[in-house]
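All protein chains but one are shown at their positions in the complex.
Chain nomenclature is as follows: A, B and C, assigned in order of appearance, with residue numbering initiated at 1 for each chain independently.
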Amino acid sequence: MSADAGRLADWLELVLARTEAAQAELDGLDAVAGDGDHGVTMVLGWRTVVAGLKRGGTPGGLLRTGGGDFASVGGSAGPLWGTALLRAGRALGDAPTVALAGAHAAAEAALAGMCERGRCAEGEKSIVDALAPAVRALADAEALGLSAADALRAAAGAAAAGCDATRLMPALRGRASRFPDRAVGHRDPGAASCVIVWEAAADAFA
Amino acid sequence: MSADAGRLADWLELVLARTEAAQAELDGLDAVAGDGDHGVTMVLGWRTVVAGLKRGGTPGGLLRTGGGDFASVGGSAGPLWGTALLRAGRALGDAPTVALAGAHAAAEAALAGMCERGRCAEGEKSIVDALAPAVRALADAEALGLSAADALRAAAGAAAAGCDATRLMPALRGRASRFPDRAVGHRDPGAASCVIVWEAAADAFA
Amino acid sequence: MRKLLNDPFAVVDEMLEGVLVAYGETIEATPCGRGLVLRNPAPARRVGIVTGGGSGHEPAFWGYIGPGLADGAAAGNVFASPSATPIVEAARAADRGGGVLFVYGNYNGDVMNFDTAAELLEEDGIATSTCTVSDDVASAPAERRGERRGVAGGVLVLKAAGARADEGASLEELSALAWHANERTRTLGVALGPCTVPAAGRPTFELPEGELDLGMGIHGEAGVYRGPLVSADEVADTLVERLLADRPPSGDEPLLVLVNGLGATPVMESFVVLRRVAALLAEGGLRIHRALVGEYVTSLEMTGLSVTLMHLDEELLRLVDAPSRPLAAPPLAP
Partner (left out) sequence: MRKLLNDPFAVVDEMLEGVLVAYGETIEATPCGRGLVLRNPAPARRVGIVTGGGSGHEPAFWGYIGPGLADGAAAGNVFASPSATPIVEAARAADRGGGVLFVYGNYNGDVMNFDTAAELLEEDGIATSTCTVSDDVASAPAERRGERRGVAGGVLVLKAAGARADEGASLEELSALAWHANERTRTLGVALGPCTVPAAGRPTFELPEGELDLGMGIHGEAGVYRGPLVSADEVADTLVERLLADRPPSGDEPLLVLVNGLGATPVMESFVVLRRVAALLAEGGLRIHRALVGEYVTSLEMTGLSVTLMHLDEELLRLVDAPSRPLAAPPLAP
């Protein structure tokens, strides 16, 4: 696999469609100890990103403008995903296509950007608990010489497992952190919406 | 029968107790085409009247101060019942006891006062449709030489029949009159709360 | 009930105690406790203005005491007219020798009590005149306009009357102006959810989620149409269409628009409706002089809103722009 801007756009459209389908579930997870709007915010975020695709550009360019677009929805997800997409786009530069190594580097940059913006780390019951394992899985897959398709499938699996593990965690970031134990037993909504991103990647780039 | 101030007080206390018991039903009748508070207003009205009994006085005096007290609750019922009680009290003067003839004259005065204050007449689906038949029944009973107890029983029956007849009437007075047909099929709340007054009289003066 | 109450039968008196905690420097209660009057009424007025009505419509009616508005107000029980006593007491305090204008909504109970008060005041040598506001187009056909109920538009009539009183109008002039303002004011509302009178303890009417009641009164009196809830734009279309049909606008007279929340509807939605109202009026070539949005006359926690249009001639234009400072209501002028 070596994805061009068209494939990247397909991926983002798939992310949007699946996020829309999962909106109520994400809102419900956020309602446990937050304010019940995480699905709404993610839908709004991916909608502005997809609407911006018509401006065209290289894969890196699409992610950079997409990052600005996503940030414009505000909330917590806006700056976190906005920074992640922006950093990923910067890592890709303006190459016309992206191969696995590039994708891995971009994902590393996204993760670093999100942690910086959110002053967060793994284990705090947040998006990072899905994103970080996915990035590690990409690295492992690259080291093992897997195909891009297999690597993305592995990353999606790792994100889902990471998300599942948030059930046991007390919440240390965001709105839910005022009562860390309130959401124990439930998945973190931000981690859950991150899983959608990776599963869509595995399917779109298969 | 010849009632003194004590019996009159018993009657008013009985009226209050039964109105309290019927409050929800009266509110419900008023909710059909009005604002659902007729039971509330009648409870408030009779409460202030009963609270005022401790000032003491002749039967006529109690009704006159009671009229002022009832008027103080405002709404539609306040001025209508306030005027009725006041006029009844005036008709009784300051005699220490009341016999049937006096009661009949007082009821006539009450009816006249209410119709004046409300610019209302029989057949308009209002309190008057219970009050007027009761007053006529008292007159008939007096003419026939019935006992006071029988006369009041007849008046209570006439009030109830009059109230029942309001089911068929369109509403021409008060809040409900904006859509006269809306309450057809239902008793008028003001007529229903008037029946309680007469039934309590029949029981209290029995 | 989802209510913070002690004895529900005492809720009005307890509210008024709180009102005096908040505003006791500006207003005082009359002897019976149910009348509220300005401590220092505006000296420019020859004629006082007294308003009033049932409680449960806060900030109406006592919230409209203040410079440029009412000198006093009488508070009834929830959804019940005040008795004559507080009306008389408030009018006595408001009188400066030139008489007192009553401005209140056209309801049978209020008419009886204010009329009784007027009789009693006449004995005191205080002249009164009355304007019964009848802006609710849903409550009777246009031919029987005088029978219509008074709803949110009463605030605009009061505002115009207050400004005219400050100009030194006589009782007769003031009364004429108030009726003129009433004649040019039309309101139509929509309810999406019921309200509960505290002492009744049950909702006054049933209105299932997903339905609306067009023309419902501010005490929950049944409206003119029940049907499925439609979009904010469609609701605004219906309201504006019916309001303009009831009193066709004269192209060169600007409109004062009031979008009034009934209680539970977030003000956000009132602005969404205003947006559409403004677009419709612009399409029709009509000019908005000013738009007011907020909770001016509520119905406890009823869900819904009303739209009022006041057709402004030159006199009303001058009057609605006059300064005023309601005790406890959203602003009425810049």
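Convention: a contact is a pair of C-beta atoms (placed from the backbone, for glycine too) under 8 Å apart; a residue touches a chain by one contact, two chains touch by 3 or more.
Keep in mind it's a predicted model, so treat the numbers as computed, not measured.
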item: Partner chains on view for the chain not depicted; value: A, C
item: Among C:Leu274, C:Leu312 or C:Leu332, residue touching the chain not depicted; value: C:Leu274
item: Hidden-chain contact residue, picked from the options A:Val40, A:Ala91 or A:Met169; value: A:Val40
item: Residue among C:Val224, C:Ala264 or C:Leu317 touching the omitted chain; value: C:Ala264
item: Positions on chain C contacted by the hidden chain, ascending; value: 1-6, 11-12, 14-19, 21-22, 25-26, 55-56, 58-59, 190, 192-193, 209, 229, 231-233, 235, 263-275, 278, 288, 290-295, 298, 300-301, 303, 305, 328, 330, 334
item: Missing-chain contacts mapped onto chain A; value: 23-24, 27-28, 31, 33-37, 39-41, 43-44, 47, 71-76, 78-80, 82, 117-118, 173-179, 182
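Everything that follows uses one rule, which is that only the chains that are shown with their structure count from here on.
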item: Overall pattern in which the protein chains touch one another (line/ring/star/complete/other); value: other
item: Between chain A and chain C, centroid-to-centroid distance (C-alpha), Å; value: 53
item: Geometric centre distance via CA averages, chain B-chain A, whole Å; value: 74
item: Chain B-chain C separation of Cα centroids, rounded to whole Å; value: 32
